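Sharing a structure below in structure tokens format, with a few things to ask.
Just one protein chain is left out here, and the rest sit where they should.
Note that the chains take the letters A and B in the order they are written out, and that residue 1 is the start of every chain.
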Amino acid sequence: MRKRPFFDGLPVISLTILVVVLVIPALFADLIAPHDPYKAYLRNRLEPPLFFGGTTEFILGTDRLGRDILSRILHGAKYALSISIVGILLGAAVGTALGLIAGYLRGMADAVIMRVVDITFALPSILLALALATLSGPSFQLVIFVVIFVIWGYFARQVRAETLVLREADFVARARVAGASDLRILRKYILPNIVNTIVVLATLQVGVVVILEATLSFLGIGIPRPTPAWGLLVADGRQLIVSSWWISFFPGLAILLTVLSVNLLGDWLRDRLDPKLRQV
Amino acid sequence: MSDEPVVEVENLSRHFAVSRGLFGGGAAMLRAVDGVSFSLARGETMALVGESGCGKTTLARMLLKLLEPTSGRIRINGHDLEGLSGEALRRFRTDVQAVFQDPWASLSPRMRVFDIVAETLVINERLTRTELERRVHEALTAVGLPLDAARNYPHEFSGGQRQRIAIASAIIARPSLMILDEPVSALDVSIRSQIMNLFKDIQDEFHCSYVIVAHDLGTTRFMADRLAVMYLGRLVEFGPTDDVFERPVHPYTQALLSASLPLDVDGTHKPIILKGELPSPLAPPSGCPFHPRCQSVIGEICSTQEPRTTAVGNAGATVACHLAEAAGAPSAL
């Protein structure tokens, strides 16, 4: 028997980590979090985690104000997940629509759309976020906007490239012969054949978005305090990183696990869904 | 049945501007199809043969209105394809159908067989679901596929079966003309004859005309009533298939026919081996485009003057060669 490059359990492990670290906390944080994430237990400030001299009361320790790290991470998942889902759905929708138009119509529309993509890739997203935050103040909407801005170009490029190939396919010529309109060809012949690509790309973007959200929050231009977004949690501990490492470490670990497992899952999905890699 | 030809092509040309390299340097003109005229009677089959770059595929695409001609006209069932719109265009889209070469590329992998086969009717006719199902079943039966194939996706079928699906979707709207672009060349030898017989059966049943683009001359001989031989965008010989096969007039036709090797082990077949390569269609030779490879050049006229299309015999056959012109036949056009 042929050896497989990865053992088959990898996607299962990735998915399990993702569900445990991201999905369950995001949906049920109110039920499973042991404490109120905003409540400051002033007498228990800077308590170390269990096994490092702490107690079962605060398993992952507390921060400077005595807030429970575990509860804050669990509640933070909500923001990571909602920003990923909303941002990627909107970014993918915008990118796919413009990619389809560029690839199918070619000519002027193609040139304009692809130059806009080039420009968005050339603009540093952090600076854009800084500028916008100065104008309107940090907010959830601002983060979503920056996410869309950063990722739509990837979708547009990939969808355009595949559309360029598909529009020349014989089954599209047959559809034209049958009298199908451009809209029908895009909807029934081209889009269904690029859905796999979009799904894989969207999965791989989750990692990018989680990091982006954390970065923006860390810099104080993302989700405003005192919301327990993961990036803010990491930022909270940065002055105490030597003495009270757990404040930054555990939110950082949550980010790492989420991004790593989402990327592994995306790679696996790409190999599974790519018909070229599936043959024989 | 009327006597009106199903296809009339008059002086048809299609040129493409081809840019040269990164820094332009002026665009070259590719004359993919250049001044082609012929007509095809109802219920007959015409074959377009020739080598790569001869323009046969471009011509087929113009007949399907997938490409617009640069000049000249195409009439199908009496209607000029130029400026076809509204109801007339809708009728054209059900009346002319196509089967392409590669059955792996011509069916969308994401559609069920039912939707693939029903597409032309769904787009152009308002039918009830029951009526649609009846028509799909009728088409699947006509091509010899089981009815439960309708539920499956194309990848569950072999090449031959996929080509049957493509044929079913082409015949469902009962077209009067079908354009077959190399319909069997991607199939295995043992499957080819099944599909070619099927095309014959369908023609008997639905009385449609075929224009078949082919490079395999055996296929052509079997399928076609009329043969059109193309070379570098020009129609060099046109006539009844049997006549052209038995008495080819144009030297290119003679060479092309002899290049198809028969299953003959006695060594009686002596093919005409042409010299030289196919010229680039971007820079066709002067005069008669075939003259640099021709085995029967008659003189300077071949390289300086383009031969006119000349009628030969009385069955509407034409040939474009100085040899035939010199023989004193009257000009056809």
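Just so we're on the same page, a contact is a pair of C-beta atoms (placed from the backbone, for glycine too) under 8 Å apart; a residue touches a chain by one contact, two chains touch by 3 or more.
The rule is short, and it goes like this: contacts and distances are computed from a predicted model.
UniProt lists the omitted chain of the complex under the protein name "ABC transporter ATP-binding protein" (options: "Ketol-acid reductoisomerase (NADP(+))", "Aldehyde dehydrogenase family protein", "ABC transporter ATP-binding protein" or "NADH-quinone oxidoreductase subunit 12"). Within the whole complex, the absent chain has one touching residue among B:Met62, B:Leu274 or B:Cys321, and that is B:Leu274. The chain omitted from view is touched by exactly one of B:Ala41, B:Ile191 or B:Ile301, namely B:Ile191.
Within the set B:Gly78, B:Pro109, B:Pro146 or B:Gly218, the residue that contacts the chain not displayed is B:Gly218. Taking the whole complex into account, subunit B touches the unshown chain at residues 51-52, 158, 160-161, 188-194, 196-197, 200, 215-219, 221-222, 241-242, 245, 255-257, 259-265, 269, 271, 273-274, 276-278, 293.
Just so it is clear, only the chains that are shown with their structure count from here on.
Chain centres here are Cα means. That of subunit A falls 52 Å from that of subunit B. The residues of subunit A lying in touch with subunit B in their complex are 169-171, 173-180, 184, 188-189, 192-193, 195, 275.
Subunit B meets subunit A in the complex at residues 64, 66, 89-90, 93-94, 96-98, 100-102, 105-111, 119-120, 123-124, 166, 169.
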